[in-house]
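Complex shown without one protein chain; remaining protein chains in place.
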Amino acid sequence: MTLPVDMSTTLGNAWFPTPIFTASGCASSGKELAQFFPLNQVGAIVTKSVMSKPRHGRPTPRMAETPSGMLNSIGLQGPGIDAFLANDVPWLLEQKARVIVSIAGETVEEYSTLARKLRSVSGISAVEVNISCPNVENRGMVFACDPESSRRVIDGVRKTIGGELPIIAKLSPDVTDLPAIARGVVDAGADGLALINTVLGMVINIDSMKPHLGGKTGGLSGPAIKPVAVRAIYQVHAALPKVPILGMGGVASGRDALELILAGASGVSVGTASFGNPKALIDIQNELRDLLAARGFATMQQAIGYAHRDEA
Amino acid sequence: MTLPVDMSTTLGNAWFPTPIFTASGCASSGKELAQFFPLNQVGAIVTKSVMSKPRHGRPTPRMAETPSGMLNSIGLQGPGIDAFLANDVPWLLEQKARVIVSIAGETVEEYSTLARKLRSVSGISAVEVNISCPNVENRGMVFACDPESSRRVIDGVRKTIGGELPIIAKLSPDVTDLPAIARGVVDAGADGLALINTVLGMVINIDSMKPHLGGKTGGLSGPAIKPVAVRAIYQVHAALPKVPILGMGGVASGRDALELILAGASGVSVGTASFGNPKALIDIQNELRDLLAARGFATMQQAIGYAHRDEA
Amino acid sequence: MATINKSAVQEMVTILSNKRVGAYHQILLNVGDIVKNCRPGNFVAISVGGDTSKMILRRAFAISRVSESSQYGGTMELIVAPHGSGSKWLCSQAEGTEIDVVAPLGTAFGIPTEPISALLIGGGYGSAPLFGLADVLKSRGCKVDMLLGASVGSKIYAPMEGKRSVNSLKIYTEDGSMGETGRVTENLLDIVRDRNIDVIYSCGPMAMLSAITALVADLEVIHQCAVEESMACGIGICMTCVLPVRNEDGSTSMLRSCIDGPVMDGSTVRWDLVGEVPEGTA
Partner (left out) sequence: MATINKSAVQEMVTILSNKRVGAYHQILLNVGDIVKNCRPGNFVAISVGGDTSKMILRRAFAISRVSESSQYGGTMELIVAPHGSGSKWLCSQAEGTEIDVVAPLGTAFGIPTEPISALLIGGGYGSAPLFGLADVLKSRGCKVDMLLGASVGSKIYAPMEGKRSVNSLKIYTEDGSMGETGRVTENLLDIVRDRNIDVIYSCGPMAMLSAITALVADLEVIHQCAVEESMACGIGICMTCVLPVRNEDGSTSMLRSCIDGPVMDGSTVRWDLVGEVPEGTA
């Protein structure tokens, strides 16, 4: 028997009973997973990034398996914010699930528009701002790769949404200086950071002898990138120890989740692992609880950033 | 039976009978692999990056296995350039191996010093300039992460070494804009580019609850990063189609090597795969030859960058 | 609560037998009560490579047939082509091995309430689910004709007992090594007309499904096809497996072939747009 561990966590002013969340884009809007576990048993459902308009996304093939990972190139297919708020959010709240809505845009203005729509929605716990999208106003450069664009997106969302809803800025690891980007968005009003989005990759099909994905490049996720996620979280937590981090990247077991928490994550999103195991979140949550208990932690929160304890 | 394929390749004015090379730091200085295959049967031996002075490197543990990859934190342990040139290079040349010497420094000046020592050495095919090292003159920022530092290193090496020996600048993928860095070093005089060095990562030991590696962070290599390597090579080849690329990152089979070549690599270094299979280079080389033949390529060079053929 | 993947469960199941049949492996699984919810057209998603596998995604296979009456409780049969490393791993697993399955998944072939004339068309291992379907159609009094095609004879899957449930079976191979030389589409129009086919059920390569749709476009016949797109999750959460499908209002949606398929109405699939993205907004 293991001792009970208080698994609860917070991100800004939002409270969650456990630190295990879905990852945006890896749980659609929740309905599909409800057959495998009650959605209210996990920390939160982070919904697929939604844009202001409905969107077809990228051409197929949209995925390629890689060693211990996969590439995806979905291109933010989705119903648009209005349909999403009308259909998906109410259903999730009915399930008593905690909901973090992920938003994505092509312009600073689009993010603000999305934030305005969210402002009036009650019951959601936080907004995750996926800034790993191409900025159509800046030669398609990904917002999260440019400190100034990142900052402007978050500033716009902060101003529009008011002071209530926690804003979590989701960053890309494909940058030279991640702590600098993190500092910028926190200064602009982010309450927390989501680390990491996928790593840009490509697979070439050796039969067609062309890039395999319809969108040519894709985002690398899964266990392959876990060391990059741990490093990113560790670096950013060291630079900004007070800013809560929602960690993600290759988590497939309770051990992996613990690694991210020790590095500095207050919560852990599970993405690609759900593709291989629809009950991954529950399995990870149970294993994490046991690991924390075995290490004598009475609360999950004591473990957050514990790997930094001897730092100068 | 497959048709004979001309496997030869060039990097700048250096010619190699096959495109399969060792990767710096993954073959020491060659002697250790000679038991498993004659070193002259592969394209070239790229030696472990050598610095001007002998060096102990980083504390142990220096490695951690990760899903389909590994982290290393060797810290450029080595004998220093003088001992290296006195002992290792003559031995390799005696084996009739082609030799690419990798150099590393902590200052722009150190790289130039190393280049000066190489200038007088006959028989080596090229110099690989590993600029993924912390720049002690710039708050330890890795040279390859800063366009200006990268450019200055290559400029110094070019000026010191004269016009004979091809200079291959080895870049880090941990940057926001890889083609920009690549363009900078080519402008400064690099004849070719080596892509990619390891990706910065970390593993936390969940028993000690601290970073597992003595050096805390380490470089991620192996199949896990292959999609990042393919993307990097594809991007840079698209931006600089005339600059030869020595590709590397997770190559463990002939199929992997072919992927990198189709993306734009003129040669392929095999690193981590040799740890799991001491004869990896030979196996990869044979498989690559068969794959090229099966696709009707009469020469390996026809396949370089072939995945770009329908680009605008 | 669940409205999607309604009867799907994840379970460890045992391989009862694994036999080579031509180019394929016929794998029989002891799946217990799962069979109760399996319908022809549904598929299973299987973890491959064991605990230390670098393959992180499940592989999808059509349920060839299920049986409740066997000595083992419910059994499920799969017909697996050793294609890449995942399917080869599965084909190499011995009797007694436990494998991790999620099943049943996806849509099923629509079963008519009246005794219609059905034509079942299978390409390669695509014939696998058609024999189970034939059984059901037969039991409803339908007339069942079948056309199977493949590049070579070893890729025709047509088990003895399966042949019993069909009124006629015609085989085509491209190299002529079995049956007639050519493709299943060769005399399709004649067959449909001559036999007064009401519904075509098809399963096989996308090019075959698309060709069938085009051929019968002007006929009254219904065409239910089981599509095959690369799937990362198989349960609707990843959006990788989408196909362009025409909506009633003429617009096109990218539908997930794992939950809105694999069985779809062939006439609604915009085969011309597969691998592209429709114009305009979704």
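The chains carry the letters A, B and C, assigned in the order they are written, with residues numbered from 1 in each.
Note that contacts are C-beta pairs under 8 Å (C-beta built on N, C-alpha and C of every residue); 3 or more make two chains touch, one makes a residue touch a chain.
Being a predicted model, the structure only gives us computed values, none of them experimental.
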In the full complex, displayed partners of the excluded chain: A, B, C
Per the touch definition above, residue among C:S7, C:N37, C:S67 or C:S85 touching the missing chain: C:S85
Candidates B:C26, B:L114, B:I131 or B:A307 - the one touching the absent chain: B:C26
Touch criterion as defined above, residue of B:P223, B:G254, B:G267 or B:G305 at the omitted chain: B:P223
Of B:S8, B:Q77 or B:Q302, the one touching the omitted chain in the full complex: B:Q77
Residue numbers in chain B that touch the chain omitted from display: 25-28, 31-36, 38, 48, 53-63, 65, 67-70, 72, 74-75, 77-80, 95, 214, 222-223, 252, 272-279
Positions on chain A contacted by the hidden chain, ascending: 67-68, 223
Absent-chain interface as seen on chain C, which is shown: 48-55, 85-86, 89
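What we mean here is this: only the chains that are shown with their structure count from here on.
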Arrangement of touching chains [line / ring / star / complete / other]: complete
Longest centre-to-centre distance from chain B, chain (CA-based): C
Selected interface, B-C versus A-C, where C-beta contact pairs are more numerous: A-C
By mean Cα position, the chain sitting nearest the middle: A
Centroid spacing, where centroids are CA-atom means, of chain A and chain B in whole angstrom: 34
Mean-CA-position distance for chain C and chain A (Å): 35
Centroid distance [mean C-alpha coordinates] between chain C and chain B, Å: 47
Where chain B touches two or more other chains at once, by residue number: 67-68, 223
Residue list for chain C, restricted to those that touch at least two other chains: 54
